[in-house]
Structure formats: C-alpha cells, structure tokens
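The following block contains the structure, expressed as structure tokens.
What you see is the complex with one protein chain gone and the rest in place.
Think of it as A, B, C, D, E, F and G in the order they're written, each chain with its own count starting at 1.
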Amino acid sequence: MTTPYRRLDKRQAAVLLVDHQTGLLSLVRDIEPDRFRNNVLALADLARYFELPTLLTTSFENGPNGPLLPELKELFPEAPYIARPGQINAWDNADFVRAVKATGRKQLIVAGVVTEVCVAFPALSALAEGFEVFVVTDASGTFNELTRDSAWSRMTAAGAQLMGWFAVACELHRDWRNDVEGLGALFAGHIPDYRNLMTGYDRLTAGK
Amino acid sequence: MTTPYRRLDKRQAAVLLVDHQTGLLSLVRDIEPDRFRNNVLALADLARYFELPTLLTTSFENGPNGPLLPELKELFPEAPYIARPGQINAWDNADFVRAVKATGRKQLIVAGVVTEVCVAFPALSALAEGFEVFVVTDASGTFNELTRDSAWSRMTAAGAQLMGWFAVACELHRDWRNDVEGLGALFAGHIPDYRNLMTGYDRLTAGK
Amino acid sequence: MTTPYRRLDKRQAAVLLVDHQTGLLSLVRDIEPDRFRNNVLALADLARYFELPTLLTTSFENGPNGPLLPELKELFPEAPYIARPGQINAWDNADFVRAVKATGRKQLIVAGVVTEVCVAFPALSALAEGFEVFVVTDASGTFNELTRDSAWSRMTAAGAQLMGWFAVACELHRDWRNDVEGLGALFAGHIPDYRNLMTGYDRLTAGK
Amino acid sequence: MTTPYRRLDKRQAAVLLVDHQTGLLSLVRDIEPDRFRNNVLALADLARYFELPTLLTTSFENGPNGPLLPELKELFPEAPYIARPGQINAWDNADFVRAVKATGRKQLIVAGVVTEVCVAFPALSALAEGFEVFVVTDASGTFNELTRDSAWSRMTAAGAQLMGWFAVACELHRDWRNDVEGLGALFAGHIPDYRNLMTGYDRLTAGK
Amino acid sequence: MTTPYRRLDKRQAAVLLVDHQTGLLSLVRDIEPDRFRNNVLALADLARYFELPTLLTTSFENGPNGPLLPELKELFPEAPYIARPGQINAWDNADFVRAVKATGRKQLIVAGVVTEVCVAFPALSALAEGFEVFVVTDASGTFNELTRDSAWSRMTAAGAQLMGWFAVACELHRDWRNDVEGLGALFAGHIPDYRNLMTGYDRLTAGK
Amino acid sequence: MTTPYRRLDKRQAAVLLVDHQTGLLSLVRDIEPDRFRNNVLALADLARYFELPTLLTTSFENGPNGPLLPELKELFPEAPYIARPGQINAWDNADFVRAVKATGRKQLIVAGVVTEVCVAFPALSALAEGFEVFVVTDASGTFNELTRDSAWSRMTAAGAQLMGWFAVACELHRDWRNDVEGLGALFAGHIPDYRNLMTGYDRLTAGK
Amino acid sequence: MTTPYRRLDKRQAAVLLVDHQTGLLSLVRDIEPDRFRNNVLALADLARYFELPTLLTTSFENGPNGPLLPELKELFPEAPYIARPGQINAWDNADFVRAVKATGRKQLIVAGVVTEVCVAFPALSALAEGFEVFVVTDASGTFNELTRDSAWSRMTAAGAQLMGWFAVACELHRDWRNDVEGLGALFAGHIPDYRNLMTGYDRLTAGK
Partner (left out) sequence: MTTPYRRLDKRQAAVLLVDHQTGLLSLVRDIEPDRFRNNVLALADLARYFELPTLLTTSFENGPNGPLLPELKELFPEAPYIARPGQINAWDNADFVRAVKATGRKQLIVAGVVTEVCVAFPALSALAEGFEVFVVTDASGTFNELTRDSAWSRMTAAGAQLMGWFAVACELHRDWRNDVEGLGALFAGHIPDYRNLMTGYDRLTAGK
C-alpha cells in the first residue's frame, strides 16, 4: 500500500522555479546561504543541461519581495515568466497552470522560497491534478527546521517525492556514457569535493 | 493511497488555542522562548485578522499550570473560554466539543502546550470524528525533540496536516490583492526579516 | 487511509520493559544519561501508579550486558521476570509471549535498550499478532540518531504509535479529578520544571 | 493499511555494497568518517559472518570516483564484482540484476555511497520488482542531512525498511545460542562500548 | 596578571549602537531573528531606562545597507546620530569620537552589526584610548559562529568585557529597591519566561 | 605570565549557592533540566559530604523569583541563609559578605542562577577582594549559550577557575583511600553511568 | 596586561596561503564545503584587490595531498610559489621565510589546511620572530571542532589575532570612499545576502 517508484524521465519532466527573489531569500534560515545559492544555481544549470522546459514565476517582484535572482533570468531568457499579480499559490494563477500544461510534461520538479508556501502550495495542487511532483529539497528554503519539516510532512503525505538536486541530475542522466564531460562539468561546477577529485585525478593522469 | 490535499478555507476554519498557560509555558524547551511567544501571538493575530471563530481553553488555571497568557484573553474577549475542570483531552469536555461544533466549521487549526498532550489528544479525537485538522507546529511547544517528534508522528499517521503559522496565513489569504496592507502588517508584526524588507523598501521608494 | 486513533486505556494496557541492563545502558548515546535514567524510572513509576501489568525481561544478565537496573526489580517484585536464555527478540521467547498474553491486555506499552533491537523486534512481532503497540520513545535508547530514526521509521510503518512517558501518563489518566494528588506527585517526581511550578505555587498559596 | 513486518532471514538475504569508492567517500559528510568506515566494515563483516551472498559494484572505478575500498575487495574475493561501465542506477546494469537474481534471495540488504543515488535508485528498482529491501542507514553516506532525509523519505514511501547494521546482525542471528562467541566477536570488533563491557567482564570473571 | 573587575556604573556608562540597519540585519545568522530583534530593543530600552547617553551611527544608510531600525530612531530622538559618509570603523569618524567624548563617560557599552567589524573595530579603538569597553554579545550579530568567535577572541584579548543585555541591566541597577517596578517592566517586556513568572505571581497574589 | 594552579583544599573551601529559586530556574535554558537539577543536588551533596561551610542566599524570594529549592534548604538547615532585600550582587549585601568571611575560608566554590549575574557578580567581587574563586559551571544556569559564554569569559579574565562538580569533588577528596565508600556513594547518586558500573561490578564480584 | 590592538594596514600586510590542496581539502570537516570554497576564494580575491604581496606554498603536491587549487594558481601567476620538499611547518623552509621577508611586510595574514598544522605552525613561528599574525579562521579548515578549537587556543595564547575574511577586508579598506565599487564587487561576489541587497537596491533605484 506504498507509493510506487516514479522515476524521473528527461522527456517527461519540467522544472518550476518559484519565487527565488532577492528579498524573500533573506527569510531563508534553514540552510546556509553559500550552500543555498549554490544549490539553486545547480538546479538551474541542470535544467538547462537536460533541456527541460523551465518556468519562472515571482510574487510581487516590485515590492519588498524583490526581483528574481538575476542569474535565473539570464539562464532562461526564453522561459515563460509569470509575474503573479497577487496569487500566493502559483497554481491559482491561470497563466502559470497554462504554461505548465503547455509543456506537455507530467513530471514536475519544483523548488522555491519559502518551502511551506511557494513550493508546497503548487506542489499539492499539482498532485491533486494528477501530476507527479518531485520537490528539490536543497534548492528550497524557509524560516527554520520546524516549518521545513512541516512542509515536507504535508507534501509527502500527498504523494510528493523529495530529492536533492544531485539525485535529480543522476536520475535524469541515467548513464554516464550519455555524456561524461557534460555531467562531470555540472558536478564540478557545484560540488567542491567533486571538483577536487577531478582536479587531483587530472593531475595524476596528465602524462598518461 | 495518499492523504489528499485539504486546503484551508477561511470560511471553513476555526482556531483552537489549548492551554497556553504561563506555568505550562515553562515546560516548553523544544523552541526558543522569544520565537515561541512571537509565534503564538502571530497565530492569534491571524485568527483575528481572518475573523476565524476561535476557542480558548485551559487546564487547572488556578493551580500551578497558571493563567492563560493575558494577551490571548485580551485578543479574544468574546471567544468561548472553556476552563476545563479536569479533562486532560479538551475533546473529553462536552462544553468544548459543543463550542467547536457551534462554529459550524470543519477545519480545525490547533495549537497548544504541550504538543503531545494538549494538542495531540484533541487533534486525534477531532480527526476520529471527521474533522480536518491542521496542527500549527511552531505555535505548539513541548519538553524536547523526542516528545515533539513522537507527537508529530502520531498525529500525521492519523491524518493531521502540519503547518507553521505563516503557511496558515498564506493558505487562508489566497491572494495578496484581497488586502495587501493587512497581510503585510501581519507579517511585519511577527517576522523581523520581513519587517526589515518593508522598511528598506519604503525608504527607497519614499520619494517615488 | 490513515492509522486510526488508538487511545490508551488503563484497563487494556500492559507495560513491557525490555533489557534495561546496566551494561547495555553504556551503549545509549542518543539521549543524555540523567534524562534517560529519569525517563525510565518515570515510566516504571507510572506503570505502578496505574497498576498496569508489567513484564521485565533481560538478555544474558550474567554476561557483559549486566544485570537489570536494580530499581526496576525493586519496583516490580511480583512482576513476571523473563531472563531470556538467548533469544534476541523477546517475542521469540515462549515464556515472554505467554506472560504477555496472560495479562489479557491488548495494548502494549514498550520501552527498552537498544531501541532498534530490544524494542523494535518485539514491537513488530506484537503488531503482527494484532496487538496495539505504543513505543515509549524517551524511555528507550540506542547508539545514535541514525539508528534511532531508522527504528522509529520501521515501527511506525508497521503501525506502532510513538509517545513520550508524559503523554502515556496523561492519556491513561484522562481526567485530573481521578486523582489530582497522585498524578501531581508523579509529575513532580520526574519533571523538575513541574516540581518548581508546584513549589512556587504552594509557597504563594500557603496562607490562603 | 500499514507495511507488514518483513523479518530478515539469513537464508533469504543477500547484501549489495554499492559504490563504496575512495573518491566518492570524500563526498560523505552526514556521518563522521571514523564512524562511517567502522560501520561499512561492520556490515561487510556481518555479511561474511552470516555467509550471505554479497555483491560488489562500482561506478567508473578508474576515474575520479576512485577504486573500491580495498578492504571490501579482500573480504569478498569470490563475490560477483560488477564494475559498471556507466549506469548510475546499478539496477540498470543487466549483469548486476542477473547476479542479484542468481543468489535466489528475496531480501536485499543495501548500503552505499551516496545514499540518494547509489542506494536509493537500486532500492527503488528492486522494490518495484517485488524484492524486500532493507537499507543499512549507517553504512550509507551522503552530502548532508537534507539529501539524506530526502532519500530516506523516498525509499520508505516505496516500502523500504531502514535499519542500522547492528539491528541487521541481531535480526539475522535470532538467538545468541546459535553462536555466542561469533556474534560477540563481531560486536567487539565494531562497537567500542561493547568491547569495553566484554573486557571488563572478562577481567572480573577471569578467576571464577 | 588578570583583567580586574570593571563594574558598570550608570553614571559612567554610555551606549553605542552601531549600524543596526535593515539591510545589514539580513546578514545576521549567528542568532535567531526573533531573539535578536528582541535583544536589540531590550538594550535600547535599558539605555533609556537608565538614562544613559546613547549614540546612533550608521554606514551608508541610503545604499543597500538600508536605514537604521526605525524603532531605534524613535526611542532616541535627541541622541547624536552620526551617518558616517564612508568610515567603516566608527572610531575613524571624528564626529563620532567627539560625540563619545562629549558624553564624559569612560565606560562604553557597544553593540552592532556585524560583530567583527562594526562592533569590534570601534571597541578595539576605544580600548586603545583607555576606555572601558563592554560588548553586548546578544545584541550584536554576524554571519556565523566562526566570525563571531573570532571577533570575541580579538576583543577580549584587548581587554573588552563580554556581557548579555540582562547582565548589563542588572549591573547598572545594583539593587531592586532602586525601582522594582521599572526593572520588572524592562524584564517583562523582553523575557517571556520572566513575564510568565510575573503573570502567574500576580494571579495568585491578586486577592491577598 | 599565566594563572598559577590554585588547588582546592577541603580545609580552605566554602560553598556559595546563589539564587537557585524555583522561578528563576524556569529561565535556565543552556542546560537540560534533568541534568541541571541533578548537578545542583550533586554539588549540595558534596558540600555536605566534605563538610564545607555552605551559604544560601536568595533574591526576592516572595516575589516571582520564587522560593529556594526546598531540597537545598533541607540539606543545610544550619547554614547561613541570606534572603537579600534587593541587592542583585550578593556581595553588595553586608550580611552575605560577613557570613563568607566568618567561614574563614579563602577558596569560594560558587554556583547559581543565572550565571552572568548571580554567579558572575559575586565571583568578580570576591576575586577583587583576593579570594580564590571556583565557578561550578554545570551547577549554574542561564538563558542561552551566548550569555553563558560571555559570563565565562568575563570571570576567567578576572582569574576565576571553571570546574564541573565532579572535578570539585575529586580535587577535594584527593585520594580514594580517604573514604572509598563515601565518594562512591556520592558518584553513584548523581552519575547514572557510574552507578551502572558499580551495579555491574557488584553483581560479578558478589560471590567472590 | 592585554594584547594591544594591532590594526591591519594594507601597506604592511602580506598574505600566506598554505596548502590549500585538493587532497587535503577532503580532510576538512569543521566547515561546510560550499562555504569553505567560497571563503578561500574570497580571501584570494581580497589579496588581489588590495594588491597585497601573496605567497603560495604546498606540501608534497605530487602525492596524495594533491595539487594546489587551480584557481589560486591562476589568481596569483606571479606570486612566489614554494613547493616544499618535505617541511611540514612552512617556516622551516628557508625559501618560504626568505620570500616572506622579501615582502618587507610585518603583518602576516595566514590561512590554510589543516588549521592546527599548516596554519598554526608557521603562525607560531612567525610570532616568535616578531611578526604580527592574523589568522583567517573561515578560510582555514580542519578535521573537526576539537582540533580547530585546540589550534585557535594555541595561536591566540601566543598572540595571534583571529579574523574572518570579511573583517580582514573591512580593516584593510578603512573607508568605503576609497573605492565603493570595488569593495562592493568583492562582497557581492562572495556574500549571497549582500549580493541580494545590492540587486534589490539597484532595482528600486534604477529609474531614480
């Protein structure tokens, strides 16, 4: 009577980046800022690397919540960009849902700020409509462990799967032979320990 | 085979504040006191802001458990106030259940001290009677992480949804356009980082 | 599709204290020793207070695992005491199961050392035979958080309910009026903050 | 509607050690290195002690991921050893699945690095094919608590059972009388506190 | 060869509040925001309560650092307010030093954001000029424990004394009989546990 | 240029227990309550065991601060008991200082609540008058780590020595042969792990 | 009798980067890898920004310790680069000391891996020769908190000053007006929260 294994498929998945705005980021305290920034950019990079349809959305960008992280805008210049006029749950915005459905994808990879609202609300709505939802836990942030754990509990009870960005990348890629260089570059760019392994390896095998 | 998304609706929700008494508060050590006080008052403020029917109840108020936090009494002068003569589970008190049912609401937002007793017992009883139960985790406190996690496990297994007060407010409000000023004031009053964002924003846009 | 509320009933409950032996206690590092000792004795005191049938069992008491905590033996001089000759899962010992069944109780309150073995194994076995199982998380100890969380996950997946000893006492007692003095003494004896509340209260109301 | 008790049986269980490679081990930061190394070797020792069919597999052993821990290779000189040419999920490698099925075992004890990929992917795949899966949480490692907890959530939702290596050993052994010396030696070799208990016991009973 | 006891004296002390600006506050992550806001306001309230000369200073208030916390400006409408045009160490600003010296006080109570710069630099400079310096550790904030501990080490090595705001208040007040009501109100306003003690006490002694 | 070794001597030492009052104890959150209560009673027991002159003092015992822990009063029925009428620093109370000096001791073992005020203030004053001061860190409590570390820094800079109660007992006793039974009983009464060692030892050597 | 304020001066300071090698970095576990990498690069960037003489040194670069972080080599192509043939304390290498002295600077800013060896040894040696030493605590890493705290204790006892890289930058820069753009860029490049402040500020003031 368990949740079956829903496996990410790069032909079925889309990425939703919800409210990674400069003001809202100051609220995130359940994850250290250097790590969080790195994780968000890693998720964005993998979305591009796997050429997944990606949606950007923001809440009140001209108010205290602040603008979207400029890097995200730059990485996805062609992506649907829904600046919501007021809806807190992005799924309450018809343009957003339309854009999601326009991707034709049934697997939604979601991350955002703050976890229990900007991530959990659309995740729960999408699950209710039959989408498979994969929450990228380490690219989503919130006030503290209490609110994070509450959000995780609510989403998993409704059938969401929790994953870190590294697991998302690995499940999408399936086999290193699909592109060793590309996946390696993605990891080297966002995992210092992996980068160090590669640097050390390259040095030792340089003359071989 | 998962718990479906039960979404809070301000026309369907009532708030139960259980045993936030001055003596019992000295038992709370799973959450820092400044934060806890702030969260409890935030929940109270949002109950008023959304005009949710609210019930107050206490256990042995004239004994060592101490009186209800005076702020709560003042915020809800007209609310049903059930000083239970001895029942530990508020749901065992007929007046309390009657008052809950008199609200006509099916969604119960519950918080209290201590989590595994004053919150969990009525939450489990209400679930057994078909209510939807939303536990406000950050406005509920207890002895330590062990007892908290045990209580959360028991309540979620029975179908309760865990939320922080911020998520409750956002899910009830639905759309900033319903009242930007009001929701903003609620957040500024209880989230220092949000207040700072607003102060900075106001300064920069003052002359615009 | 959730676990229904199984409520502890003092006429239906029995207590199983599994392997609280002096040697094994040196393995417990997921809970501070002063608190752990206090919790184990609190659980024992409540078992006596509510006159619950209580079983003691040990594993290899004459070897390195060491003897049962002498206090437990003294508190329950008449209790069935099963010194298992080798079975790791107490439920594999026919005498133990016979003693459990002889109580005629269907609700088993279980605690022991170490959590993932001495508690989890009989808990899972009892659940499989249709008993209701309540694990006293704060009177059970183990090596570290990893093994504890693993054990909790396995037991709750099988239907066990997690509770701290304080919640057990409150759920069994139901109503303070059943015996204010007795329950108060139990709490004062094992919760320093509660004891302090009572001492302060007594002082202030002494002359009233 | 709960997961029933699947009990490990030494005649039904096999062990899968996935990607415990020297380079990947530098990524593990959710568990202290001395403890982690000890746990991995403890799991290997118990696999040998109970004569469980054991499989070794690695990913890109000649690249930055580095070679398998030499101790594992030495402990299982005859074990199937699948150096995967690129598949990230070991279950995508036909040789690996064939080797698993050749054991004739239905209970798979899995550990590896990193938890959310090298452990979770084959665990989920095996569950989907009807195997019983037991994840050895303390012999598996990953980047941090966020990714670990995400992986645990995903695996338990699909029906995996979480256990530490000590619980695995105890559940397989069933009864100390099957071999007191052997199990004692396994514990003394990997649990310093248990070793100390035995040393102290031996000293005091030496002349008896 | 130790630092002698320099005791705070309300006739000798002045308070320096350095760069508590809304933008800079988003950098503070070594102390939880609810507690930090409370501590800063507590320090401000005690400065007023003891009528200590108080100085406000800011760095680049019209840029990203943001404006001073409005509450501080409101509490000290007459205080010297030095908006530094660029000096990072407030002590490098002649107006600031002049204002400090104009107070005629030799004991400087300092707090600010961030600890290792805005607090440590003027603290070290003031010590070098012969002032007694008392750093209010819990009303000062910074990036993380590493930078905090480094700052504390540097300041104490130079002779600064570390105190929390509560200790500052107690040392200044000397004797409750100087004003029981006033000090009690200060504590009740900023220490939830103390407030609860007072509320409970008042209830029990109300009719006495 | 270091602090020389001042060694505790049972003929030179006195114990000062400052403000261990039931209300103030609710403020203590830098140490878990079961452990803290145990440590305070351990210190009291050792004071009696070594027959050290002991002083009790309280602040506003009839107000919200609450009465002295009754156990302390009972353990020292003949001890000087100074209920200070208002002085926050006990050393500002002439009766207290007189009582200290009347002991004729030059080594003061100090503990109390809260650390940075009730302990630090008299400790600093006593050091300034030439006493040797030994702060019992684990029998003193305060709001949080920030205030504790600040207090420790201030006291050690002035020459105080920090010790736990166990170290105090050991340094006073010097040699087990002075009384094996007595010291053993003190440890067994307050260190669960030590008690377990003794119980196990007694069992194994019972028939020897 | 305290350490006087030694203030960093950009005309007097040099930077020593000791053994930031890819292999040694896998040993660092007292600081999260994303943060650590960021801090090391921030220190390097500030060294360039302030045009401080900078020395690079490594230990056994062709062995398991691995090569220097390539980014450091690239940032300082002209810097003295001392690949030590075996000396563990860089100060035992005559070339290194000669290069240090050739800078003509008396203030040494030191960071490296691991803290208690590669940083502490040359720091202690330099102090013994009369240099002023500033240890960059957040750009230095080691095994765990025990070894870090031990190293800090040893170095501060000998007169070293502990600072984070942000404090170093601020103390060197003295006044924002020396170059607002440059310092801002340094901070934006390495402090996500600061970058967010700037992005939000720029947006709001864009049209002004």
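One rule holds in what follows: a contact is a pair of C-beta atoms (placed from the backbone, for glycine too) under 8 Å apart; a residue touches a chain by one contact, two chains touch by 3 or more.
Being a predicted model, the structure only gives us computed values, none of them experimental.
> Touch as defined at the start, partner being the missing chain; which of F:13, F:117, F:146 or F:197 qualifies?
F:197
> Can you work out which residue in C:26, C:142 or C:156 touches the chain that's missing from view?
C:26
> Which chain C residues touch the hidden chain?
Residue positions of chain C that touch the missing chain: 26, 29, 32-33, 144.
> What does the interface between chain A and the hidden chain look like in terms of residue numbers?
Residues in contact with the chain left out: 200-201, 204-205, 208.
> Residues of chain F in contact with the chain that isn't shown?
Answer for chain F: residues 1-5, 7, 31, 137-138, 152, 156, 161-164, 166-167, 170-171, 173-178, 180, 191, 193-194, 196-198, 200-201 touch the chain left out.
The rule we apply is simple: only the chains that are shown with their structure count from here on.
> Starting from the mean Cα coordinates of chain C and chain F, work out the distance between those two points in Å.
Spacing between the chain centres: roughly 34 Å.
> Averaged over CA atoms, how far is the centre of chain D from the centre of chain G? Could you give it in whole Å?
Centre-to-centre distance between chain D and chain G: 41 Å.
> Residues touching two or more other chains, restricted to chain G: which are they?
1, 26, 32-33, 191, 193, 196-197, 200-201 - these are the residues of chain G that touch more than one other chain.
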